[in-house]
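Here the complex is missing one protein chain, while the rest keep their positions.
By letter and in written order, the chains are A and B; residue numbering begins at 1 in each of them.
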Amino acid sequence: MEIVVFTKRVPVTQEEELRILGDGQSVDLSKLPHRMNDWDNYAVEEAVKLIEKGGGGVTSVAIGDSESDEVLRRAIAMGARDGFLLEANEVLQDPFARATLTYNFLKKENMPFDAIFTGVQAEDEQFACFGGILAALLKIPYAAQVIGIDAVEKDHFVVRRELEGGLQERVKVSLPCLLSIQSGINEPRYVSIMGVRKASKVERKVFKASNYTDSGKSLVEITKWVYPPKKEGAAMLAGDVGEICSKLFAILKEKGVYQ
Amino acid sequence: MNSERVLACMQCGKCTGSCPEAGKTPFNIRMIVRKKQFQRAIEEDLPWYCTSCSTCTIRCPRDVKPSEVIIDLRSALIEDGRIPASIQKALESTFVQKNPWGKPRSKRAEWTGKVDFEIPHISETKERRLLFTCCIQAYDPRCMVIPANVSRLLHSAGMEFGILGEEEACCGNEIRRMGEAGLFEELREENLANFKEYGVNEIITLSPHCMNTFRKEYGDLGIRVSHYSEVVQGLLERGAVKLESRYEKKVVYHDPCFLGKQNAIFDEPRTLLAKALGTNSLEFSRMRDNSLCCEGGGGRMFFDVETTYQRNSESRVKEALEMGAEVIATSCPFCVMNLEDPATEKGLSVKEVSEILVEVI
Partner (left out) sequence: MSDVLSASYVLVVAEVRRGLFEERNLDTIGLGRLLGSPVYLLLPDNASGVDASIVDKVIRVGADEGNFQNPLTMVSILTKVFETRGQPDFILFTHSSSGAECAAYAAGHFSLPVITDVSGFDRPTGTFSKSYYSDKVFAQFKSASSPSILTVRSGSFRDQVTRNQATADTESLGAFTAQGGRTFLDYVEEAGGAVDITKADFLLSVGRGIGSKDEIPRYEELAQTMKAVLSCSRPVVDKLWLPKERQVGTSGKTVKPKVYLAMAISGAFQHIAGMKDADCIIAINKDPEAPIFQYAHFGIVADVNKLRDKLIETAKAS
């Protein structure tokens, strides 16, 4: 089985205060550490587990600047056979543009695949669209938020999709297909520094994204970046016990965990 | 590999006899060495019980170095990728943010906001005396007072020092003991490069763990590495730091493994306490090189074993109560963290030595 996994190098922003530059022109990411997108760890692990069991190979693909080589090395250390970098120096904010670029790349380079895995979303833009758009362009079936692959047959998978509140949906998806993999589907193996050093010996091929870009403009664009409304610590709920209870239940309902 | 000495083991059992985990947990270091001798498999969760107190290695009559055998076993598990999730998280965080707590590197010097004077970057100082903060003391609100206090003590004595701030990376002591040799090498490389670049002449550490690895595992630095208690003791003797009042509570001192038995620093913290108290602090029955490990080292701050035994910290608290102590004093942040919960429950408080000193200057 040939599986292509898309991996992304993302900035680590937990607990950082982000600064917007200019008059909402861009976000300052210059001093942030980076790492492989959390969801992609699960996607790579799942792909590697499948081929460890049934044979085949995993190819990791990253779209980004040359620093994205870091996530390819990590994927190889986890068990991927190849790493391909689609080198693009400018960030494509429109998921459609990224999917089109990728579609052209897969077609032009004749990449064989039985399945394509992505993470559910990227930690930075959190669009959760790249995989779905790409699947539609490739005219292959799509299942998002896959929390378990229950059966692997020659021509189809049976997978479980994560819905809400512990509920899951079981679907049959014929191959070739595209799955977006949800965190928690497995426990990604630890990648040691020595493991990454060994992975560095595997050649990572670089392709120029400009060779695969359509000339059409983006379908969506960002006009401005803004800060969220200021949060001053916890909003304290006041009132007598009965009022506090009502307010609490209202919050739970709004968050969708209580009906 | 570190396990080459296993064949010298004569199974005398001194290691297990001194191990803080023996008897109440399934961890039996003598048995593990035996199995290593015969290349038998060892259960995957066992190596993680070790607290790296090194008592076994110190006492072994044949220099088998059992604590290194444990590190080897952990290394093998790490290369296989089969390690407890919380250890994995701590290691991955150290790789990305240079500290195992998942806190951003950019905030490593935020503790300096707690003192009312400027603490310069090491490069801006004349004497190039580096105060090495340590990860938990840089980020944990409970421990941040320690670097703040020590800074105040040094500042009041007119001793110049600087910090690395954001450029400081984890010393790697726990990382090496968790078995991630590659990550330890990277941290060491980064810190050494910084020490060289800034012409560091002396390092004052706040954590015995940092001091341990700088003294023993960073090669020949060619410069003095001290624990702050050594430095402050010197300052007190010279009269550069003056104590104005007395600490009136009954204090018992707990020797941290990495300061005491591993690096033979027993007297300096005691001298500081004696000066602050006006009398000697109380002693536990297991003291000095026989001190009872708090079970915070060897990665145990990131990983909790699943048993129902009484923790050593609880035994310490019990004994402290029995002797009528009000405060348990110690000089290691991990000991502070591990002793504090059971202590406060029984109405005792735990103080790092600098916290006591700062109250009486």
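In the analysis below, a residue touches a chain if its C-beta (ideal position, glycine included) is under 8 Å from a C-beta of that chain, and two chains touch if they have at least 3 such contacts.
The model shown is predicted, which means the values in this text are computed figures rather than measured ones.
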{"item": "Chains in view touching the one left out", "value": "A, B"}
{"item": "Residue of A:1, A:111 or A:129 touching the missing chain in the full complex", "value": "A:129"}
{"item": "Residue touching the undisplayed chain, where the options are B:5, B:34, B:288 or B:311", "value": "B:311"}
{"item": "Residues of chain B in contact with the chain not shown", "value": "85-86, 89-90, 101-102, 139-142, 300-304, 306, 308, 311, 337, 341"}
{"item": "Touch residues of chain A, complete complex, unshown partner", "value": "11, 13-18, 20, 24, 27, 93-96, 99, 123-137, 140-145, 158, 160-174, 177, 184, 217-228, 231, 233-237, 241-242, 244-246, 248-249, 251-259"}
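What we mean here is this: only the chains that are shown with their structure count from here on.
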{"item": "Chain centre separation (chain A, chain B; CA means) in Å", "value": "39"}
{"item": "Complex contact set, residues of chain A against chain B", "value": "12, 14-16, 31, 33-35, 78, 187, 189-197"}
{"item": "Chain A partner contacts - residues on chain B that touch it in the complex", "value": "78-83, 85, 88, 91-92, 95-97, 102-107, 180-183, 185-186"}
